[in-house]
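One structure, pasted below without further comment.
A single protein chain has been omitted from the complex, and every remaining protein chain is retained in its original position.
Letters are used for the chains, namely A and B, taken in the order the chains are written, and counting of residues starts over at 1 for each.
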Amino acid sequence: MALSGLEIFKLLPKTNCKECGVPTCMAFAMKLAQKKADLGECPHASEEARAALGAASKPPIRLVKIGVGARALEVGNETVMFRHEKTFFHQTGLAIRLNASEDEETLVSKIREIENYTVDRVGEQLKADLLFLSQDEAGKDAFLKLIGFAKEHSTKGVILDSRDRESLTAGLEILKADRPAVFLSGDVSDGDFELAKNRSVSLIITGESFESLESRVEKAKKAGIEDLILNLKAPDLGRQFQNNTILRRSALKKNYEPFGYPLLTMVEAENGPDRMAKASVGLCKYASIIVLPRYDKALLYTLFALRQNIFTDPQKPIQVEPKLYSIGDPTPESPVFLTTNFSLTFFLVSGEIENSGTSAHLVVCDCEGQSVLTAWAAGKFTGETIAKFIREIKLEEQVKTRRLIIPGFVSQISGDLEEKLPGWEILVGCQEAADIPSFVKSVSIA
Amino acid sequence: MGFEIPIEKNSGKIAEVTIGATSEQGGTRSNTITIGGSTALPFLFFEGEHPNRPALAMEVFDKVPAKYPEALLDYYRDVIDKPADMAKKCVEQYGAELISVRLDETHPEKGDRSADEAADVVRQVLDSVKVPLIITGHSHYEKINVVMKKVCEVTAGENCLINYVETDNYKTIAAACMAYNHSIVAQSPIDVNMAKQLNILLSDMNFPSEKIVIDPLTGALGYGLEYTYSIMERIRNDGLAGDSMLAFPMIINPGYESSRVKEVRVTEEEYPDWGDMELRSAYWETATAMSLLSAGSELIVMYHPKAMETVKKHVDELYSAESGN
Partner (left out) sequence: MTVTEINWSEEVVPDSRFTVRFLPFDATVEVASGTTLLDAAVEAGLPVKASCGGRGTCGDCLLSINSGSYRARPSAGLSKNLVAQGYALACTTRVTDNLTVHLPQFQELSIRSVADSGFFNAHKDEVSGYYGPASFSETVADVIPSATDKNIFGIACDVGTTTVVVQLVDLRTGRVLSTASGYNHQLKCGDDIISRIHYAEKPGHLRELNTLIVATINRLIQKNLETIHGTFLDIYYASVSGNTTMTYLLLNMDPGNIRKDPYAVGLNRTRLAVSRNLGLKMNPEAMVLCAPAVGSYVGGDITAGLLCTPLLRDAEKVSLFIDVGTNGELVLGNRDWMVTCACSAGPAFEGSGTKCGMPAAAGAIERIGLDNGSVAYTVIGGGKPKGLCGSGLVDLLSGLFLQGYIDRGGKLSEEKAADRLVETERGGGFLIEKAERSYWEKDLVITENDIANLIRTKGAVFSACSLLLKNVGLAFENLDAVYIAGGFGQYLNIENAISIGLFPDLPRDRFHYLGNSSLLGAYLVLISDKNRDLVNETAGRMTYIELNTEPDYMNEYTGSLFLPHTDMDLFPSVKRIWNQ
């Protein structure tokens, strides 16, 4: 159980020596309680404190890694059932299935396409994380060829799906430096564990029931394999929802060790919308890896947006890139609006400008992701900072208008801004984004 | 020791709200829709009851929305400006279990239609379909109060769901709902406390608790969905933990909110990385609805027929666990 700030404080030396870099022991204790510091930073911590804090901080869900380098995927280490309780730490990895039975040309072009598919959303570069390479009905050679293509054309982590041990051994040899995972459907035995021994390989253990899953995990653990991912098969979405909840809850609330691993969910459906529905639910409810049956840009993009939403740290606002945005098709004479780079503020403001039917420029200032009022109170949205930013983006070279519409909540900065931006007329807009359309109507903006 | 399913029993129960009234109940609907009644988190049948499936509504308009997405117009082009016909299409072709009538044109800045005209639109829809109705208003307090009073009066006995009241404007509409026996949507801006405060205010004026539905305010996917999602999970957790002022079913609007975002209206030619627009517009609404269903929503107002079909199918699939493991 997590300790409170005061409980931790009582274990600390109480000398306020500041050697940990924090002014007081109490401040350090509160950082420890929020897991924003490590006890190691305190040079005077007692053995007793180390023992007490160590026991309280062991992660109940193991962190497992697939792939190497910058594109490695880390999943697990989750600590809560609901994102509002703290945050979900590692976002769901999206894997795309490729079957060795398909023809080589198609496979290569798909791998390349997936590899090159990257899309920007709110300043984040989004992409699929893993290739799920399935031997399917194909023979060893075709499977190894597929693995070879992946090795050659892709930097993504790889999951091998096969029950043919010979193929796997050879495949893992090809990927020996790439930290792949192996999907082992059905029962497992020592021969399977041999695959993982002396190699950096994670094993995905499947089960048809809680009991079969548990017994297979126990076997793997007995064989000394710790990097596991769990896949409990479910006949339908309802059962999958319940299973994943039960597994996550057992790990977090009961410290039930056999289930203290990240979960993998297979999405299998005939058509796109069905896959979308299943993947959405999987992503919300505890799948650390989702395997999609095919490459579909619209689906991936939608799922990226959902993943970004669900895995955003609720305690930290999402920021959009501070810059000049165009809403609609603005001309140099179109009006210029101003707001902060808190994503929600940005979306509301840009959406409502769009709804107003006006094309406009939108200056989005860097306010560390704070909303208008918060940023203003913190001194990050003042005449000086805004004027500086407007000069940085060379706004005057990009628009002809010299009228800037500022959020109604910061009407008090208009005078200051006028001083700092000579030649500009500052127009105080409405307070709520929802009022932008009527504001646009009421003021002749040109 | 073997594995045991960790069961968490809740002391609270989400209120059951019935919308619509049949002729025996003083209305003209062929059936009523009941939502709520759960004693566990969504779709967890192993530790509680979920006596009522989430219900799926679709929406019609007194005025064609200014920026209605092309991808949707393909389905509705023939009826979009005929609310009664559109309602019929939604019910008969797309399986809507309720119809929401959105009265945007009564807004003084969007047409300023009179309360009587609004009442006429509602009447027409009532006559054309037999499912229960949701009447959806806007945020112009003075006008919507007049409109809703009139609508409540002319639909007396139908037990419509009057959508919505908020903390700064609840008394008039709530009183009208009580007088004419309608249910109400209590809308609050993505905040647990404000949701609860409004429910307290309603209950302090003796508004019956079996007639309140919470609207936590829907943020579309990519546009604040994460806030709605977490607020809904918190509302549901608190409601189940015994906070009776939060133990109400929740309504969400994936259709309306998704229809306003760029992602459903730009083509693949303009944004090649975003994929096919037809699919994407259905996906966006589906993902918004499915994630918020996971967070506890019971009443979902959809726009996209394909998304509607998909969500309906998966609500059924989520209920497959009802029969036990």
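What we mean here is this: a contact is a pair of C-beta atoms (placed from the backbone, for glycine too) under 8 Å apart; a residue touches a chain by one contact, two chains touch by 3 or more.
Computed from a prediction, not measured in an experiment: that's the story for all the values here.
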- request: Using the contact definition given at the top, list the shown chains touched by the missing chain.
  value: A, B
Message: Can you tell me which of B:T167, B:S209 or B:S320 touches the chain that was removed from the display?
response: B:T167
- prompt: Which listed residue, A:T169, A:Q398 or A:Q412, touches the chain dropped from view?
  reply: A:Q412
Which residue of B:L72, B:I162 or B:M194 touches the chain not shown here: B:M194
Query: Of A:L6, A:A51 or A:V80, which one is in contact with the hidden chain?
result: A:L6
Message: Considering the whole complex, not just the chains shown, which residues of chain B touch the missing one?
response: 167, 191-194, 196-197, 200-201, 204
Residues in chain A touching the chain absent from view: 3-7, 9, 14, 16, 23-27, 30, 33, 314-315, 374, 377-379, 382-384, 412-413, 416, 419
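The rule is short, and it goes like this: only the chains that are shown with their structure count from here on.
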Task: Between chain A and chain B, tell me the centre distance in angstrom, where each centre is the average of that chain's C-alpha atoms.
output: 29
Query: In the complex of these two chains, what residues of chain A are touching chain B?
result: 82-84, 117-119, 121, 210-211, 214, 235-239, 241-242, 245-246, 249-250, 253-254, 256, 258-259, 272-274, 276-278, 280-281, 283-285, 296-303, 305-306, 308-310, 312, 314, 344, 347-348, 351, 354-355, 357, 434, 437-438, 441
- prompt: In their shared complex, at which residues does chain B touch chain A?
  reply: 2-3, 5-6, 8, 41, 43-46, 66-67, 109, 139, 219, 221-227, 229-230, 233-234, 237, 260-263, 273-277, 279-280, 282-284, 286-287, 290-291, 293-295, 306-307, 309-311, 313-314, 317-322, 325
